[in-house]
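Let me begin by handing over the structure; questions about it come next.
One chain of protein is taken out of this complex; the other chains stay put.
Let's look at subunit A:
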Amino acid sequence: MPRQGPPLAYMHRDEAVQALEKLIQEEEQLAVEIESLLIKKPEIQKTEKELQEIRESLAVLEADSQHMTQTLAFSAQLAESVSGKIRHLDRAKQRVEESLQRIEDILDLRFCTEGVQLAMQNEEYEVAAGHIHRFLKMDESVLFRSAEDMQQQNSLQASLALLHDAQQSLKTIIVAKFDEALNTGDLANVERLFKIFPLLNLHDVGLKKFCTYLCSNIADKAQTMLEHAQKTLQDPNQKKSSTFFVELITKLVEAVAQVVEMYQPLVETYYGSGHLLHFVRFLQTECDRQGLKVVDEFVKHRRFTERARQIRVLVRKTMKSASGGLHSVIDPLELDALLVEATLMNTRVDLYLRFIRKKLMSDFDALDSTKREKENRLKEMNAFLSGCQLSRTMQELIGDYITIEEYYMRQSMKKAISMEQVEEKALTSTMVDDVFFVVRKSIRRALSSASVDGICAILNHAVSLLQEDFADVLHAKLKNNNYVAYTIDLSQAYYSMLGTSTPVDMNLYDKNRKAYLAHLNDADVSMEYLKRLGETLETETSSLLPDISEHDKEKIRNTLQDLTQATHAFQVVVDFGISQLHTAILKPRIKPLVDAFNSVSHDISDEDYGAYEAADPFVENFVFNVRTLLGFFETALRKSNFDLLVKYVGAEIADQLEKAVLKQKYSRLGGIQLDKEVRSLLQYLSSITSWSIRDKFARITQVATILNVDSLVEFQDLWNPSSGITLAWRVTPSEARQILSLRSDFRSDEIKRLKL
């Protein structure tokens, strides 16, 4: 340890004592340290002993583990040799199996060879075909190898030749017999032989021949049907149903469906799954051919396409000339039955195609194929179903149907509008019910066709027609109605009764008023009808078209939405009509009523107030007059229309009254009086409408509240309440001051001093 402080020689005593003390301290410290080390000694000794013990047991462990390693190595060796043997055994077993298969094949081959000969001799074709089928499953090259091993090539060759011969001759015989059975219509044999083709790996030949036969059957049946139908059509004495062609096409597709139903199990069982599409395709060619004939007959006999074309020309012409008056060359009534027939024809074909689809799908399901294969099959099937001639023909038919249905709807609507009547007690005119009847009918008919695109198209047309040909018509009718202008004339006439003005035609006036209000109600009820129509159609769609795809559902749903959206067009009409009614007829009457307020002083004494209480000076009479004014409309308008009108009137009253209120002076009691008046007015108006009128009265209510304060202090608290929750004031601070100044008992300098 380096010595600190000055060298000894220069040390003072004190310093030396200090150094000594330090040294003594150090010594003591060291002694303590040594002590503590010594205390630890027995412990260390103990640990040492323990370590010794561990070392001994480790030695034992080492010996044990060495032993174990040896054992494991031995086991491994053993296992290896065992598994090698097992591998060997596996291989041997496989070979044995192969050999057995070969032996079996060879035995079978002999058995087949002998069996075929015998069966052919006995004309047991199924048995013979069974043998051939077994033979076709054998691998000829393997057979040869076995024969080589056994040095039996010659006998094998002979057998094979024999079997090939037998296969050939069996094929010829079966084909010939099948043809014969088909020609003679020997059904039992047809079915018997049909099963043999797949045994000979002749699936396509069998299917083709069989289908050709079935097609000719269908063709014969259809021919008879058509000939009979033509005879019926030409015979003027025969009663013909209006769904004649529906029945005809139903009979045809039913016949085809029956064939599919009947032979599908046969095809599936003996030809295996996945052959049905092939089978159906064959049959469909005939179904297409015959279906086309039926539709052609329909188109010709009912002049379907011709009428569609006529209509298109007609529509185009009127569009061009823009005269608007599409004078009906074709009576819509005449089209009614025709449209029903066309849609039902489509329904039946759609039903048939759905049936075929179902059959094909279950056939696909039976196959265990990958997802991709399945998708491809589905794609192929869909292309087949929507692309077959019958589908295409029906798509064309639906196209013409849309044209005719739209024309029907438009014309019937025009007719309904032109034949409009307002019956004595009815709120609405007849035309609104008639128009919606037509629209509903057309949409329902489209729905029954089961053609999703047809349905959407008719819905689209219905929406445009309702908007353009109906809502716009109502709008125009309201605009051109003389009632509004006339009422003003009438009051004029009344005033100048003694003057020289021409007498008023009260009948015409009455008629106009009735029509005006009825049309307002028409527009209002149309919105209701539209909503209801949308809802019912939505449920009807899901019940009538239960298994259309999600995509198609979405299409219809979106189109239906447009139908409900068409309510906007009618809302515009209602808004226009009500506001015009208000502006021209009610508004001018309200001002003079409010004027009565001016002659009632509100700067009143106790005595006056008492007198007012005894005999109401203003509001009772006012309410009575407003009630008289509105009374007629309450009975002549639909509730929602009347509510809207009251809203306008309420706003007008509030507006006018506010102006009048601001022209008067108020005592404290006058403020109370005014508040009472405003409240009872609001109460009355609220009682006659289901809408809240409070909003329209917000300002005037607040004006009354301000005029009804006890003192400016109270007002201050009202304006800036200590609770911190302020009213939603519609009155600005400067307006508030102005209102307060109407109180005769408030001093203007105090009002000025208010902090707002």
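Definition applied: a contact is a pair of C-beta atoms (placed from the backbone, for glycine too) under 8 Å apart; a residue touches a chain by one contact, two chains touch by 3 or more; residues count from 1.
Keep this in mind: contacts and distances are computed from a predicted model.
K.L.:
Would you mind picking the UniProt name of the chain not drawn here, from "KLLA0A02849p", "Mediator of RNA polymerase II transcription subunit 27", "Ras-related protein Rab-36" or "Multifunctional methyltransferase subunit trm112-like protein"?
P.N.:
Listed in its UniProt record, the absent chain's protein name reads "Ras-related protein Rab-36".
K.L.:
Among the options A:584, A:698, A:712 or A:754, which residue touches the chain absent from this view?
P.N.:
Touches the omitted chain: A:584.
K.L.:
Which candidate, A:575, A:717 or A:745, sits in contact with the chain we can't see?
P.N.:
Going through A:575, A:717 or A:745 one by one, A:575 is the residue touching the chain not shown.
K.L.:
With the missing chain put back, one of A:550, A:710 or A:749 would touch it. Which one?
P.N.:
A:550
K.L.:
Consider the whole complex, including the chain that is not shown, and state which of A:32, A:51, A:176 or A:366 touches that chain.
P.N.:
Considering all chains, including the one not shown, the answer is A:366.
K.L.:
Just the residue numbers, please: which parts of subunit A touch the chain that's not shown?
P.N.:
Against the missing chain, subunit A presents residues 247, 250-251, 253-254, 257-258, 261-266, 268-270, 273, 315-316, 319, 348, 351, 354-355, 357-359, 361-363, 365-366, 375, 378-379, 381-383, 386, 392, 395-396, 398-400, 402-403, 406, 452-454, 456-458, 460-461, 463-464, 468, 484, 487-488, 490-492, 494-496, 499, 506, 509, 513, 547-552, 554-555, 558, 562, 565, 572, 575-576, 579-580, 582-585, 587-589, 591-593, 595-596, 625, 628-629, 632, 648.
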